[in-house]
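Missing here is one protein chain; the remaining ones are kept as they sit in the complex.
Let's turn to subunit A:
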Amino acid sequence: MMIPDGIEDEDKWLTAGIAGLQQNAFYMHRALDTNNLKDALKYSAQMLSELRTSRLSPHKYYELYMRAFDELRKLEMFFREETKRGCSTIELYELVQHAGNILPRLYLLCTVGSVYIKSKEAPAKDVLKDLVEMCRGIQHPVRGLFLRSYLSQVTKDKLPDIGSEYEGDADTVMDALEFVLQNFTEMNKLWVRMQHQGPAREKDKREKERNELRDLVGKNLHVLSQIEGVDLEMYRDTVLPRVLEQVVNCKDELAQYYLMDCIIQVFPDEYHLQTLEILLSACPQLQPAVDIKTMLSRLMERLSNYAASSAEVLPEFFHVEAFAKLSNAIGQVIEAQVDMPIVGAVTLYSSLLTFSLHVHPDRLDYVDQILGACVGKLSGKGKLEDSKATKQIVTLLSAPLEKYNDIETVLKLSNYPRFMEYLDDGTNKVMANVIIQSILKNKTCISTADKVEALFELIKGLIKDLDENLDDEFDEEDFNEEQSSVARLIQMLYNDDPEEMLKIICTVKKHILSGGTKRLPFTVPPLIFNSLKLVRNLQGQDESVSGDESSANPKKLFQLLNQTIEALSTVPASELALRLYLQCAEAANDSDLEPVAYEFFTQAYILYEEEISDSKAQVTAIHLIIGTLQRMHIFGVENRDTLTHKATGYSAKLLKKPDQCRAVYACSHLFWVEDHENNKDGERVLFCLKRALRIANAAQQMANATRGSSGSVMLFIEILNKYLYFFEKGNSHITLDSIQGLIELITTEMQSETVTPDPAADAFFASTLRYIQFQKDKGGAVAEKYEPIK
């Protein structure tokens, strides 16, 4: 035999083969056109002789085969017409067998055989039997496979199936079955044998070629599945045992894997369900290298989908104890295949889990059992290194979440958290993320401290650094995203019962405080706000259950809050802490707890003094302080004075003059709280504003001195607006004169040449004037008040 030298030669041979085929096909057509049977047979046999080549790879051979196939269709039509013209089919059937070469002879025989069955001159089963027997003459794997696939192709619509027009007498389906099974068996033998032919060094290439041919073999199983007459009983008693026998006996891993997969894919789910035992019992008999896990996974996947397709089929699953059988089979396979990589076992368990979730959604114990078995397999191996396996575990663990959409159910699974210790940090994080996303997606409310405890145990990958190794590839963005999810999660924790809620808060606090400095800025705020929410709820209840000395009282909560915020100092995140203190102070204000509020303010001030040194941060902080303080109403005069005094003091000490100015005029509001008559001190308001004006002046002079131009008049306009505000609110210390003076001052300044033109300031001033005009035009008391302003 020639060994192909390379692709180029192969192309050449294919071209030559096609040319030879076409030439003979041409003569054959001519014979067909002139109804010359003898020549038709002669040239068709010559044409088919091209298929005798051994030089082509299966791929190229297929090309040649397809061309011959097309030509044979024409010949078949001719044969059919020939029989109408009076040539008996049996005669034709003999005539084609005169061909000396076996391959063309058998192709022609199959072609006439097809006509023969169609003519119904003989029972289909006899013709089929003869054809499938005669095909034994081709022992060359590739040529045999193609010939038999041709046989299968031309006969598949002519099987003596039930209800088919070729149906024979008794046991007719059996005949059809027997034919397909035999053809399948022979094809599989040829296919398996292929690997042993040719030199050993080309083994890989041959295996590749074999793989290309597998569908020719698998097609038979497809044909089997299409036979109407094959009912469950026949499938169970005949088809499956016979096919499995062939699969097991061929002892070839490629074939076994492919064919098992084929069986699983082509036959109906309900058959699989009813024959699970038979199918599964074949698994341990397969070659050790066969990828049983993928196979079983696919089977379970199919069954899962089947179970999901309709609720009506579920009782059948219970009836045949599908879960027990599958679980058993998996156990056996894992036990038998000691070398199976861990990913294989996990995949199997994962599939079984999916199956169980679909079929027995109510059997949480099954789920736990599977998880237990899987984690048992993992134990004693340390952390998983195999990335594929960890990926599978994520799938495995995500499945119950997806199914139940409820973390609470999952938290009931005792084996679930056991997985975490076998996962590496990254996977732990991924898993935690999955869990959190599930909770967020489903808006699950986790309502007891125990559950929260369990949950945080699960997601500890995100809560704290598991290993001390500060990995190099630390991704800021990912980290932020993760921690933001955690923050969102914390907000999902809620219980109406304050006692329980308090417990939840304590639990969360315990966990997040151990989270390290990087996480606190993310995790503390939601906890604080969660607690504040509780405080507010308590206020609502206070009236109904007043005097109830429960542990969940605001005072206690505020202590907790204080401790929590203090933790931020280790970060340090003083700005954040300051904001939180202010929030708490405001909440304490609402709870009428003056000392607490004062304490929070004190903490905020301390932070301001000691930690916040950046001038921009100071500006922001001071405005926050002023804003919060302005809203506080529980402070007694003394406390209030202390705090406001401090605040004004801070304001005046800001670095930049404009900032000073703005802070100072903002302070004016501290002395004028609407709705609180005892908190209205017009004199001090004016004092603040005047001081602001002085600073603004100073700012402008400074600008003049340093840059030669006196900057913007913006500050003046802003102060004017404050004047107008307090004037309108009825502060008697704000006089029309002072307003008038300020307007003139601004107008002059704006006309001065040293001033840099500032369109924003112009617009602002114009609006302010327009406002005054508007008030004047209103008429009534307001207009009167404004009237004198020009």
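By definition in this document, a residue touches a chain if its C-beta (ideal position, glycine included) is under 8 Å from a C-beta of that chain, and two chains touch if they have at least 3 such contacts; residues count from 1.
Methods note: contacts and distances are computed from a predicted model.
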item: Which of "SWI/SNF complex subunit SWI3A", "Vacuolar protein sorting 26", "Ubiquitin-related modifier 1 homolog" or "Trafficking protein particle complex subunit 2-like protein" matches, in UniProt, the chain that is not displayed; value: "Vacuolar protein sorting 26"
item: Touching residue (missing chain; options A:140, A:222 or A:633); value: A:140
item: Residue touching the undisplayed chain, where the options are A:15, A:97, A:387 or A:748; value: A:97
item: Those residues of subunit A which, in the complete complex, touch the missing chain; value: 1, 52, 94, 97-98, 100-103, 105, 133-134, 136-141, 143-144, 189, 193, 197
